[in-house]
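As you look at this complex, bear in mind that one protein chain is not there, while each of the others sits in place.
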Amino acid sequence: MSCWSTASPLARAELKDQLPSPDFDRSRYERPNQDWECGWTCDGCPCRIGPSPTGQCRATTECRPLLEKKEGESKGRWRCTRPKEHGGPCADGPLPNGSCSCPILVCRPRRTLRNLRGRFCIAVSAATLAALLIGFFGPWQWKFISAGPVSSHHHGVVFSQMKHSWPGSEGCGACHTAAHGDLREWVRAAFLARPGPLEPHRLHTVTAGEMTEIDRNCLVCHPGHNFHQPNVTRDHSCSACHREHQGPGRIPPPPNSECLSCHGNAAVMEAALKKGEQMPRSAFDYRSTNGPVLFHVPRPDQGYTAVFSSFAENHPEFQVHQQKLKDTNSLAFNHALHLSDLVRQNGQALTCANCHQPDGAGAHFQTVTYAKHCQACHALQFDARNPELRVPHGSPANVRAYLRSLPTQYADLARRRGVTAVADSEKFVAEQMRLLRERVISGENLEQQIFFAGDPSKQLAVGHTPGGVSARARFAGCAYCHEVRTGGADAVPQIVRVTTPDRWLAHGEFHHAKHAIVNCNQCHAAGTSRVTADILLPTQRSCTECHSPHGGFSESCSTCHSYHGNHDRRHSRHITR
Amino acid sequence: MDTVHFVIDKPQRWDSQFDPEMTEAEVKRLMEIRPFSEMDQGKFSKRTPLTGILLNDARIRRFKNGEIIVRAGDYGSSAFLLLSGHARVVLNPGLPAKVLGRRKSQNKTLFQIVAQLWTNPRDPEVRTTEELDDSSAFQPVGRRMGVFLQDVPRILDEHNTATMSPGDFFGEIAALSRAARTSTIFAVGDETELLEIRWQGLRDLMRFDDHLRHHIDRIYRERTLATHLREVPIFRRLDDQQLKRVIEQTQFGTYGDYEWSGDYKRLAREGTRSPEKETIIAQEGDYPNGVVLIRSGFARLSQKFGHGHRTLNYLGAGCEFGLREIAHNWTRKDSVPFQHSLRVIGYTHVIIVPTAVMEDIVLPSVPREELPEPFTPEELGGATNSATQLKLDAGAKIGPQLMEFLTENRFFNGRSTMVIDLERCTRCDDCVRACASSNENNPRFLRHGQINGRIMVANSCMHCADPVCLIGCPTGAIHRGEIGGEVVVNQATCVGCSICANNCPYEAIRMVEIRDDEGAFMVDKDMRPIAKATKCDLCSDQIGGPACERSCPHGAMRRMDMNNLDAFARWLNR
Partner (left out) sequence: MRGFLRRRILWTSLLGAASVTLVSVFTLWEGATTRAAYLTGWLLFGVMVLLTGYNWFKKIPYLPLGRSEVWLEFHLYAGVFTGLLFLLHVRGRWPTGWFEILLAGLYAVVMGSGILGIIISRGWPKRLTARGGEVPFERIPLVRRALCEQAEALALKSVAELKSATIAEFYARRLQSFFAGPQNFLSHLVEVRLPLNELLNDLNDLNRFLNESERKVSAQLVELVRKKDGLDYQHALQLTLRLWLFIHIPITYSLMLWSIAHVVLVYGFSAGAR
């Protein structure tokens, strides 16, 4: 006999670990969509009437009795009309007055979960609105709406004094016109903004750096918007570069995108070029007269209007190299020679640091001077027998005076050597003068020799250090290093003025100490420079070896450049209103 | 071993009379008129004599002028014999729905749909007077409600009708094959008298009276078999002559219990139903005596597995059984028996085309490549992994347990069954709320039902292929929609008798007590609340289909056609 492999549903249900589910076959619909449910629901016995849509209990009685009159009867009988589904006619029957004897218990209807959620949403929204209004009108309204702490620039003593100009706004009003009023003013200001809140589609048309209302407020304290190149065609937004509310401390440096909004934009650069061409050249002569001496770089014909996108990619070459400029210094100096083994000091070859000594901050170097850096080797000795005697450095007139007083100088030397007797001293002077005359024909001739002789092979005095220990540098005459000209007043030869610039890069800053990890000669090719005319600045390419995305160091514009400051390095005046 | 027996009265054939008012006198009168006078009473069995059939399975009904006897589209389980007076059949095209007292099936306009946002009443089950006062066609006739055609002369003018005279028999095909009535028949003249015979009686009459059987056979063959066979691909190439010969030899039969829906759920719960008790139409291993075509109802396709049977699939209307075996035997000159069993589930009406007819007439007309593939030796040896077998074996796709679950609970009936994947469903009730918003703030299903593993079949109308709820509706308020075939209840004509709700085996119809727009219950003269049958209408008046399915945020619910188990299996394994 075949038997069915499957068990009955009941037996299967027992096999499963699943609990059985109750049956609701003949029950009413479940109505989670209603707002109210019978208060007895949580007791498990809701009534069949249910609450009204407004949450009133509508429980009355279980039926409405019906008056039945048989023919001929005058009073009739009340009959229970409770339907079969709800238990059929009740045992007690209606009361004599015709009302039902089975009242339904009155309940307090409950909101359904769904309705509660809706109410909760409304309550939370109302609470949020209230919180916003309290925040907007309460005592800490400015702290509440502030986008974050302002920078120390706008938080200092000077600034806090200005709070009084806009009472109540804790200084917000200095920058934000909207802060001159309350919420109504804020909304008004919002709708006055261009593009306004209702035109987000126009946002992308806002080009970088347009002056906004907040920038005009900047100009109240920081007047004059003329601190960049004079041929800038339009004012650039302050707040675009200087972003406030970024936390206490300094305002973070502006992003490249701000600079590139003009320098990366061919149209803007073209306009600037046009404007620059219209302007007199003198307009660009804004070089500061005090402060460090800058190497004079002629302004290129097209100004600084090359279009580029980043420092590493296509930033223009430094002007000294682009214009192939030469150092016009009159002093003859051979870096290669000085750094070679031929030149030694105290037995050691010279290094850069022997002459180039950092200044206090380490950013730059002290000026190289004869007295500090040259004299040790290049003492101006002219008499090999008396190395102590030196021509004074500095002024040709002093040299002439010195040479004309040579007998006095020898007498002085004798006295310093301990020859105190007059006769001995005179004898020493006469002897030295005689020897000198053997070398030169006359005093005139000596002066000519000292001023104009520049041939290193003809030494005036093969020297020794004052102690006579080591070989001395040679002094062939002033012209050895200097450019000496004839024909000054009283026929004193003139020495062309030596000008050593403090800064070679006019537009960029460079901090040497921060670059201490590289050797000098990695950037400055001093070892191969034989003439003064060589400018030993590195090229822009060598900078990008590090300052580029692949080099890993910042290539932001603000690393080297300052937007302001070429014109007047002083900070703008703080004015009071 | 001691076992407990419940002693109950065994139900008898005629425990409940069709009409208690049917009297012996009337039976006597009937026995004197044709066709009963011509029937040979001796042929009837002793337990079901002709007089008994007439007394218990028939009733006499009188119709007034214009009253509708049967309506096109209704489902009914009885046939009619015109005793006196006249009736008219409305020929094609039929009467419009409005005239027939049906709800007009129409979509809401976009504005009406948007307006639901504020027009939906806040109380449950509110009915407006316009909704209810649609019943001009309804008038009480004695104790029952009748449906009357208004303005009969105009209908006679405007529509083609045919007259029926006393002695004419109608409605028997719809009753026996459980199909919708094909045309409307209404009474002409106030003294139209008809004998209504319920289908059980009709079945017995046919069994014992050759004349009636031949008569019904003939009508059935003439009217329906030809069109039905034409729809089956294998018969499509036959010419009229051949088709006629096929029809002549075709057998048809009805199996199972017409009103299976009543008790089966209780029986299924108790576990007393088991497939082996189901009537077998064709048995695995038997000689294939013909191709079985299922005309209506369902049958279970099963195969021996171990010591039991495994349900492979269930076959619904339009499916065939046994064709492959017969084609195999015909092409291979082989004798392969039936490879599967076919059993009745509930009720099945089948057409059987005998093997001889198939081999002589049908198969030669079909090109070889269109015939089903012959069985491979492996398949005959019991391998179950061939392509055709896998295609047939839905049980393997959705899992045998779920297959049994669907079969046991007769969920295969659903054309739009609401299945919920409980492993995705967060029980958020969005579907219920969506349903309520689309139905005047009333949910039309309960998000609960039979569970098997992770699948729940919710108590929502499945819009059955074989809608048992339609049987017995006194006013035809419950009917199929004209376009989608969805089963809907006309709230205006529903009298609240709850026959449909009790008939529905899936608990998808619920009776509600209706309220007016103030929220007060509506009551009749006897202070009894007025109830209406309510159920899912598949959002047929909304645009965009069922709101429940669309509103499920987790894709946990689907309206599935259970006759397409492939789609169901795909959904299960998504």
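Structural remarks
By written order: A and B. Residues from 1 in each chain.
We take it that contacts are C-beta pairs under 8 Å (C-beta built on N, C-alpha and C of every residue); 3 or more make two chains touch, one makes a residue touch a chain.
Note that the structure is predicted; figures quoted are calculated from it, not measured.
Considering the whole complex, the residue from A:L67, A:L95, A:L132 or A:A266 that touches the absent chain is A:L132. In the complete assembly, the contact with the undisplayed chain comes from B:M456, out of B:L225, B:V419, B:M456 or B:M560.
The chain omitted from view is touched by exactly one of A:E170, A:E213 or A:E509, namely A:E213.
Only one of B:V114, B:A162, B:A356 or B:L390 touches the absent chain when the whole complex is considered: B:V114.
Contact with the chain not shown here comes from a single listed residue; of A:G44, A:P139 or A:G552, that residue is A:G44. Listed residues A:Q18, A:Q302 or A:T539: the one in touch with the omitted chain is A:Q18. Contacts to the hidden chain, counted on chain B, fall at residues 113-114, 116-117, 422-430, 433-434, 437-438, 446-448, 451, 454, 456, 539, 542-545, 547, 549-556, 570-571, 573-574. Think of the hidden chain as still there; on chain A it touches residues 16-22, 24, 30-32, 37, 41-45, 112-113, 117, 120-121, 123-125, 127-129, 132, 135-136, 143-149, 172, 176-179, 185-191, 193-194, 196-197, 200, 203-210, 212-215, 237, 239-240, 243-247, 257, 260, 264.
In this text, only the chains that are shown with their structure count from here on.
Centre-to-centre separation of chain A and chain B, using mean CA positions: 83 Å.
Listed in rising order, the residues of chain B touching chain A in the complex are 122-124, 268-272, 274-276, 304-310, 400-401, 404-405, 408, 429, 432-433, 436-437, 441-448, 451, 459, 507, 510-513, 519, 521, 523, 526-529, 534.
Chain A contributes residues 2-12, 18, 21, 24-35, 48-50, 52-53, 58, 63-66, 81, 83, 85, 114 to its touches with chain B in the complex.
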